[in-house]
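Inspection log for the structure reproduced underneath, given as structure tokens.
Here the complex is missing one protein chain, while the rest keep their positions.
Labels run A and B following the written order; every chain starts at residue 1.
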Amino acid sequence: MNSDSCFTFTCPVKTNSGNIALENLPVELSGLNAGKPLVVTNIAKVGRKAVRTLTGAFGDSGMSLGVFDSLGDKVDPALIEQLRTTFIEEEYDSIIALGGGTIVDSAKILNLTVSLKITDVRNLSAQTPVNRNLLPLVVVPTADATGLETAQFARLNGAVLSSEYLAPVLVVIDPRLTRGKDVKTIYATGLAALGRALESHIIAKENPFRQAYSFAAIRFIRDNLPAAVRNPDDKKTTLAVINAAVMSGCAFSGTEARPLHKLGQVFQEMLKIHPGIIMGMCLPHILDDYLHHDGNGLASLLHPLTGDEEFAQTPEVQRAGAAVSVLHRFMADLHSAPGKDVPQTLREAGVPPYAIEDIFEVLDVDPNGVYLRSVVERIRDKTPMAEKKG
Amino acid sequence: MVLPDYYEFCCRVKIVAGHDALEQIPGLLSEKGAKKPLIITDKGVAGAGLIDVVSRVLQDRLAGILIADNVPPDSDLRIVHQLAQFYRDNGCDAIIAVGGGSVMDTAKGVNIVVSENASDLMAFSGAGALKRPLKPLIAIPTTAGTGSEVTQVAVIKDHEKHLKMAFLSYFLLPDVSILDPRMTMTMPPFITAMTGMDALSHATEAYYCLQKNPLSDAHALSAVSMIYQHLPMVVQNPSDLNGRLAMSIGACLAGIAFSNSMTGIVHNLGHASGSVCGVPHGLAMAILLPYGLEYNMHKCEDIIARLLLPMAGETDYLNTPKEQKAQKVVSLIRQMNEDLHILTNGRHARCFREVKDREGKPMVPRETLPEIAGAALLDGASMYNPEDTDYTDNLMVLEAAWEGCPLDLSKVKKG
Partner (left out) sequence: MEIVEVVRAGGKPFKRAYVSIFLWFTGRAIQAAAKVDEQVRREFNSLPDDFTFSLGVLPDGPWMVIGREKGQVKYLGGDPEGRHLHVRLAMKNIETAFLILSFRESTALATARNRLITEGEVPQALAMIRVMDIVEVYLLPKMIARLAVKRYPSWTPGRKFFGRIGIYSRAMLGI
């Protein structure tokens, strides 16, 4: 271990995953001194059944809970201010976010406003200090999670508020809620998890605490995503994919934004495309760049991407290259499975040609803009991956 | 990596590790809004000059530092209340615990009393009595072994009433753990060896116990690799700062793994031999670890086999036939004990027969084994062991570990 200076890692999130995980919520909440949670979700996204499964899990607990199921696609400051008022007037003491993506961002911002007594949500910015414990926030992810639910930041229309206190105190992954509506959903969730886990793993070369999370996330995606996209209704493999998503958010927190993550974010914020779709498209195109810039980092991916046997058999100098070809094969295999359901080009993903210019404008502001732009150019001009070398 | 039907995993501790990790403390305290920490430690740690190192770092950046160095080797209720009073009298607002298991336990106990404004600590014993965050607690371990800088338990003894109370809560987790090699560098080889083997036993038991899960597995595998590689190095060369840091990190990873996956027969029998004969915990772990693996072999051979790669590395892994991999893990751990025995000039015992006290008297007379086997039935670690253990099982393992000869696997009851 030759780290000259020091490194840190923290993951404030407790994970409960598996069979009847939801039913433990009453006990978990009471352990956090909470007894009256407000559930926030978007019923158009998660479906009525998911909401009923969640509230049904409180059966026999004697508790009562509030349910707000009309969050929109965006984090809406006016709505959050309204919810804040209700939360305080009705004396709720905790928040359960059901779903993924902006649902959880809204929940994090709501928690901030009720815990720190912030009345004007529009005044929140990246500079707002968040330096003490907030009220208990529980996240119950569904199949369309982005992986950032467990991350230590919240996004509020372009601004990123960052603090370890923003992370949920508990994430509950229940197989009744992780089955994908369709192939595309679980594919996107899996690739967002993979992309961030890969980037975290590469950055975390000398941070085994972070690597514990990224290792497990990558291994789970490798073992389960191919089966999950072939059968998005399968409890076991989708549960594993959501586990990987949750772990990837933990691993990713506190690292600098890397190309895949950054590209996924930009498309999501501007065009509401699940970041996993874009990350999946970009992944094969940036591997060679990693190979030139950070061979060691790539080499460290081989073990989670393969297994003990293959890793041990590959001589050290060949590991980076081997990791790249494993990833190419993995992506080709994923794309061969679901056929046309998964968008493999920007057009298929619903990106209108004129929007690319807007994307470029945003990317140009980034310190790494020239490079990010070149990646987008590459995917714009490329044919679908399945037809590429295998 | 297998996803269990159900699992829970939690480690909220912020880990700060590195050669200048101590220097981060003032910043970490001010993030928590704390200005006046109470340093809790023991005479041994203070005598080794470690508190001087910490104070020197904090001096120029904090107004005042208070030090209490009277933690006994065994946590004590009276001292907990006394330290809590000291904390209140001086208007402290955070705790820095510098030491091993007993210091950590004491600091956690003090934190309960001062945060809950309790008059009696015992009211908070058991699981679930704490419902909200406590005062900021920074843990600085001075051994690379117990892992108590990342565990949610504290054991406090009431020596007057002869009671041992356990406290269990995620709120007992320290806010921050500082892993700085300067804090373990002065540890003598013999102590380094046995505390290191304690850490190795945490990682190994976490990897095969019933509560294992993907995240405890990932921590355990990485811990096994770091500890196995670096332990002989730091025993041989105590001032190897890089090796010391790696050991602290390995022990911390192992602590995270076992506090989420629990421990089994090795700790079960180790706790019992400690309470009956006073065998130091780490030494008992070193002796019992190969036997624990053997005892559970028929239930988890493929799991044990997976420890070979992080221990032995690629070449040995590839050169060992599949069906011998698990057995190879056991023999590597036995060999590690042999090496440590030589490196410590025989002080690191390889079997219970060899454990001696300061006067050189054997600490575990053979006649005490039945008593240890019985005492083990009173210890909770048995719950998480893959195979069931009863009195006769315990005695069989203890006898083999006393003698120092491998377990006769055909005699292990398989139900």
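As a working rule, contacts are C-beta pairs under 8 Å (C-beta built on N, C-alpha and C of every residue); 3 or more make two chains touch, one makes a residue touch a chain.
From a predicted model like this one, the values you see are computed outputs, not experimental measurements.
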Candidates B:62, B:122 or B:210 - the one touching the absent chain: B:210
Contact partner of the left-out chain, one of A:65, A:80 or A:346: A:65
On chain B, residues whose C-beta touches the chain left out of the figure: 4-8, 126-128, 166, 209-211, 262, 377-380, 382-384, 386-388, 413-415
Chain A residues that touch the omitted chain in the full complex: 18-20, 23-24, 26-27, 30, 38, 55-70, 82-83, 85-86, 90
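To be clear about the criterion, only the chains that are shown with their structure count from here on.
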Chain centre separation (chain A, chain B; CA means) in Å: 34
Touching residues (chain side chain A, partner chain B) in the complex: 1-21, 31-33, 131-133, 164, 208-209, 211-213, 215-216, 219-220, 223, 236, 239-240, 243, 247, 308, 311-313
Chain A partner contacts - residues on chain B that touch it in the complex: 1, 3-21, 24, 31, 33, 128, 131-133, 170, 214-215, 217-219, 222, 226, 242-243, 245-246, 249, 252-253, 256, 306, 309, 314, 317-318
